[in-house]
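Sharing a structure below in structure tokens format, with a few things to ask.
With one protein chain removed, the remaining protein chains of the complex are shown where they sit.
Entry: chain A
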Amino acid sequence: MTNIPETGRTPRVQIRLVVIQILVLSLLGTLGGRLWYLQIREGDEYAKEASGNHVQQVVEPAVRGSILDARGVPLADNETRLVVSASRTDLLKMKDDGKAVLAKLAGVLGMKPREVMEKVRLCDSKTPQPCWNGSPYQPIPITDEATAKQALQIRERAEDFPGITAEPEAVRRYAAPGKSNTAQVLGYLSPVTDEEITKAQDTDSPYLRSDQVGRSGLEREYDKELRGKAGVTRYEVDNLGRVIGEAEADPAQAGSNLVTSIDARVQRVAEYELNDAMKKARLEWDRNTNEQYKADSGAVVVMENKTGRVVAMASNPTYDPNAWVGGISAKDYTRLTGKNSNYPLLNRAIQGQSAPGSIFKVVPTAAAVNAGYSFDGPYECSSSYSLGGQVFKNFESKGYGPISLGRALEVSCDTVFYRLSHEEWKRDGGTKPKKNANDWFYKTAHQFGLGAETGIDLPNEVTGRIPDRQWKLDYWKANKDVWCRTGKKDGSYAEKIAYENCLEGNRLRAGDSINYSIGQGDTLVTPIQMATIYSAIANGGTLYDPTVGKAILSPDGKTVTEIKPKSHGKLPISKKTLAEMDEALEGVATRGTAAWRFADVGWPQDKIPMHAKTGTAEVYGKQTTSWFATYTKDYSVVMTISQGGTGSGASGPAVRNIYDALYGVSDDGAVNPKNALLPTPQKGLPKVRTDGTIKSPKVAKDPAKEQRANQEGAAEEGGVQQAATVNTPATGNRNTRRRPRRRGSRRMLA
């Protein structure tokens, strides 16, 4: 056979045949190339699409864990609601796509048939809400507010309602035991976002469309533990959605329960007293601004000294966390986040920062000792301190002569600290600092944990601010453009300040160091930071990370993961100085600025030694901030009220009432252990029953009101009352008549 056969044919045909052959082969080559492109180059992409095609997931939600108080009282749990759902797959099998069944169902539920149909239709770009945007294989909830009667009607006539189920389902509930609200600490849930679904879809715990995720507070911080693990069953389906095999099935795992250190009763007392103090403050006249105090917001923290555990944490204004359950309405959302709301969602105990005023003085006291000044002094407590043309006055321009640092704390003498801080500033080189400036006053503040998060187990804590040299420089760099543009040498006060700042805002000036020494100026702290510091002073110097979570209990109650107290440092003071400071702070409560709230009004100082420090911070353009920091052997209580007046004036009675409730102290100073809510910190964890449920004691209807009644009643009727109520439960003393309050009506002394 030769390659060129003798065909005797014209070359025209021969050439055309070759052309045909080339054409044919190139067509096949094209197919091969395309096949390679689809299978090898883009194969992974299509493989993914194919698996999405034939696997359908049915997700069974996990029951969210409860949040309990220290004694096991549920602060957030789940209530059972009757949820009526329809299975689309079953409905579509019917001749009329289940229309008749849905119409009948609408009749039972008292809804319009159209309403029900809309709820079960699938969402797409053309379908407006309401529609179902979850998996079509998932039962579609029609209502979660079915009555037992409706549910019974559906279940008993199951043959009339094919594809319809009425099942009890868990829905989040914030129980508010004893009217304690705890809103900002608990946080809230809101529906999962598309982004989160996409992110979690390939993990072992995918979100449901209908899932709720913790957005703030404990719900967010412990979301992973509380959420549990949704059960996932993967079905292989064919092109008509018929199940052709079960691929995998993981049962749902309920979320763990979180035991907190919060005591619902103390929490209620704290909330009630904070709110009451703010209401009272609004009745007081502010002589500086010539209007009533606004008392626009406030916070109080009750902390265990030896562990850093938070027993109560209240923030005002507040809100009802149940507003978020089942999806927040647009109206509620505006109310909670709008301009006029004053932001009740903020937890001001960890997110509210303001100048601390005199409760800050423990820091410069420690700083002065560290810098080499003797605690005993004496230091001149003049009525004012002059710097150039500027006069820095003592509070209400009172002078005490030469005194020790301890006495300066007791009487809250500003000038002593002005002088010391100014002196140190000069020693460090003034506006032109030495290379290795000591900056004792600033360094000590940082060592106290200020200007940084305390590490509390709540999200979005703020740091506050220590206005040291570095901060001044950074702040100036960020703002100088604005300052230099708006500043005028002879303009208004604000313009003059801007002018000065533009020129030398990068330097720490003498005035800055003086203002800073009494917690004024640019200094900012949060209530939780101050509570941590005062707890540390009380416990011998350990700065604990504040914690709300105490333990995580597995759903069956068998595994307990305790959240142990953690420390983030020690106070930079010697034992001796600490003891001296402790004594001085006791002096504040017995003969100093807080005496009129404690020692002078029947506080049993011999039984329960009280330590305190008052603070009244001035804020430019606003009314003064009230601060009150106190501690006993076991507890610290720090309260602040923005635009509320003086420290002891506005916050004093509330803090006293909180202590009264903790220890069962009556107005006359008698200690009645029966009335005490928590004379020593709660030890141990709530008892778990064998079935995994947690024992929880009953909480009175309103512990705050009862406490008030107890305290006042005892003051009047004393022993008689006690004798008569021996068998009355501690929190159930409702017989006591209300008496006109005495402390509240007292006028301010100084």
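The working rule: a contact is a pair of C-beta atoms (placed from the backbone, for glycine too) under 8 Å apart; a residue touches a chain by one contact, two chains touch by 3 or more; residues count from 1.
We take it that contacts and distances are computed from a predicted model.
Per its UniProt entry, the chain excluded from the display bears the name "peptidoglycan glycosyltransferase", taken from "Cytochrome bc1 complex cytochrome c subunit", "peptidoglycan glycosyltransferase", "SpoVR family protein" or "Xanthine dehydrogenase family protein subunit M". Summarising the interface, chain A meets the missing chain with residues 1-2, 5-10, 12-14, 16-21, 23-25, 27-28, 30-32, 34-36, 38-40, 42-47, 49-51, 53-54, 236-240, 244.
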